[in-house]
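All remarks here apply to the structure that follows.
A single protein chain has been removed from this complex, and every other one stays in its place.
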Amino acid sequence: MANFLFGAAGFVLAMVAVGLLCVLRGPSDTDRMLSAQLIGSGGVAVLLLVATVTGTPSIVDVALMLALLAVFAAVAFLRDASSSQIKPPNATDRV
Amino acid sequence: MTPPFILEIAFVILILAIAVGTLVARTAFTAVLLFMIYGLLIAIAWVRLSAVDVALTEAAIGGGLTGMLLLGAVARLRESEGSGEEPGLPTLLAAGTFCVLVSAALGTLVLSRPEVAPSLAPMVMDNLAQSALGNPVAAVLFVFRAFDTLLEKVVLLLALIGVWSLAPDRAWGGVPGLRLYAEPSSILVFLAQLLPPIGIMIGIYMFWTGASYPGGAFQGGTVLAAMWLLVMIARLQPVPAISLRRIRLLLVVGPVIFVAIGLLGFVVADAFLAYPANYAKPLIITAEATLTLSIGVTLGLLVAGPPDRMLQP
Amino acid sequence: MTLALNIFTIVAVSAGSFFFMAGTIGLLRFPDTMTRLHALTKVDNLGLGLIVFGLLPQAEGLLAVLKLLCVWIFVQLSGAIVSQLVAQLARGDGQQR
Partner (left out) sequence: MNSIALFAYCGAAMVGLGLFGLITKPQVLRKILAFNVLGTGVFLLFGVIARRGAAAGLPSDPVPQALVITGIVVAFSATTMAVVLLLRLYAETGEATLDSDDPPNAGTDGGR
């Protein structure tokens, strides 16, 4: 069982690596952010699998923390994207 | 070679690839995004190193708060992207050689071990019962090296003062220039109403469980800060002016109570930050609870940045 | 009994991993942001959901089960809301161009 769950964790990690290509490829910033979210879910899954294999329940807390703050990061991105969409870049007097 | 070990090799290669990506990414946005993913993977690395307390801290800081801070900076710097010249080939080569040497030296040094690795773990375990805490890392943070922890909070406050002091004169004491969502969005408002109650519960859980299991004041405070920022970004709550008395009070209440308990140590025990035998746990919990609150407010304001406008009536 | 539970775990976790793969491929292959969003939500809901589901029999104690479910519900909720916001953003993008 342990080896199977480790294998599953490895498989999800491989998917994370592929997701990384999506981050590099884009093409738009929104797509990159989506890939990052996917990697976030992958990280949560890996942690849950590792927590079960090693029998360390506190690792689930780390997964919980990641899940919570992944939303937060997504909101940060959406905030910047939305404000650059509404206001033209030269609306505020810069430089 | 066992299957987990092969997996770890792949994992380490992945981490290093992302680190390289962070440095060479074409746009600043991609670089920051990769850095956030890097933080996530580092948290998993800490789990593999059996340091769950550190993993929690890294997950909270590396992925969440640092990400928000840097993404905000990227959005503000958007026009200046691509400026700047890479140094020439000789410089690159020299720097590369130097860095490879540093890496090689570090790798060799860390592993060229004395036969028995030095460790303070037995000492910690011997004295753990006296600290009334079940989590050895929390015991080190709040009992054996409490002075470090106190100074760490002071560093946070100093950083905040540093950030504030970069405000233009006209905005001093005003409202931090946190970037908000462009216009009120009902979906985001829903998220900002739904998430904070759960988040605050998780924050309190982190601090409470920290006494016996991995967790603690700092991890809890980070979650509180994230929730507070979320509410402000969704425009549910206004960003407070930094001159408000209650904000200042919240910022210092944790460190002040910690210092007070430390001074109490002179009277009832025999040294600064020594806890009297039977009251150790309640005192530590009190200090931690107020610290969690103060850390939350401090981190939130650190991310919010320096004030850039006066309070509008 | 243990065998049955183990088989359940293996099946559910494999299925979850499969959805992770499907989602990742979708992210790579789909032509625009909206369809990629669709791929992402599959991973969040089904991929992670099935893995959590599969790990439940291996969890020790009620608290561990609750925490696992918490993680999943959490990712569900936030994923749904974030997808909404991204979709709104992507559509706004299209209209402006």
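Going by the order they are written in, the chains are A, B and C; count residues from 1 in each one.
Keep in mind that, in the parts below, contacts are C-beta pairs under 8 Å (C-beta built on N, C-alpha and C of every residue); 3 or more make two chains touch, one makes a residue touch a chain.
Everything quoted here is computed from the prediction, not taken from an experiment.
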- request: Give the residue, chosen from B:51, B:180, B:198 or B:269, that touches the chain omitted from the document.
  value: B:51
- line: Contact residues on chain B toward the hidden chain run 4-5, 8-9, 12, 15-16, 19-20, 22-23, 28, 31-32, 35, 38-39, 42, 45-46, 48-51, 53-54, 57-58, 61-62, 65-66, 69-70, 73-74, 76-77, 80, 83-87, 91-92, 95-96, 98-100, 102-104, 106-107, 110-111, 113, 117-122, 124-126, 136-137, 139-141, 144-145, 148-149, 152, 155-156, 158-159, 162-163, 166, 216, 218, 299, 302-303, 305-306
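Quick note on the criterion: only the chains that are shown with their structure count from here on.
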Task: Give the chain pair, either B-C or A-B, that is connected by more C-beta contacts.
output: A-B
- prompt: Between chain A and chain C, what's the gap in Å when you average each chain's C-alpha atoms?
  reply: 12
- line: Note: chain C sits from chain B at a C-alpha centroid distance in Å of 28
Message: Where in chain C do residues touch at least two different other chains?
response: 74, 78, 81-82, 85
- request: At least two other chains touched by the same residue of chain B: list those residues.
  value: 185, 188, 191, 195
- request: In the complex, go through chain A and note every residue touching chain C.
  value: 1, 4-5, 8, 11-12, 15, 18-19, 21-22, 25, 28, 30-31, 33-35, 37-38, 41-42, 44-45, 48-49, 52, 55, 57, 60-61, 63-64, 67-68, 70-71, 74-75, 78, 81-82, 85
Field: Residues of chain C touching chain B in the complex
entry: 74, 77-78, 81-82, 84-85, 88
- prompt: Which positions of chain C touch chain A when the two form their complex?
  reply: 6, 9-10, 13-14, 16-17, 20-21, 23-24, 27-28, 33, 36-37, 40, 43-44, 47-48, 51-52, 55, 58-60, 63-64, 67-68, 70-71, 74-75, 78-79, 81-82, 85-86, 89-90, 92-93, 96
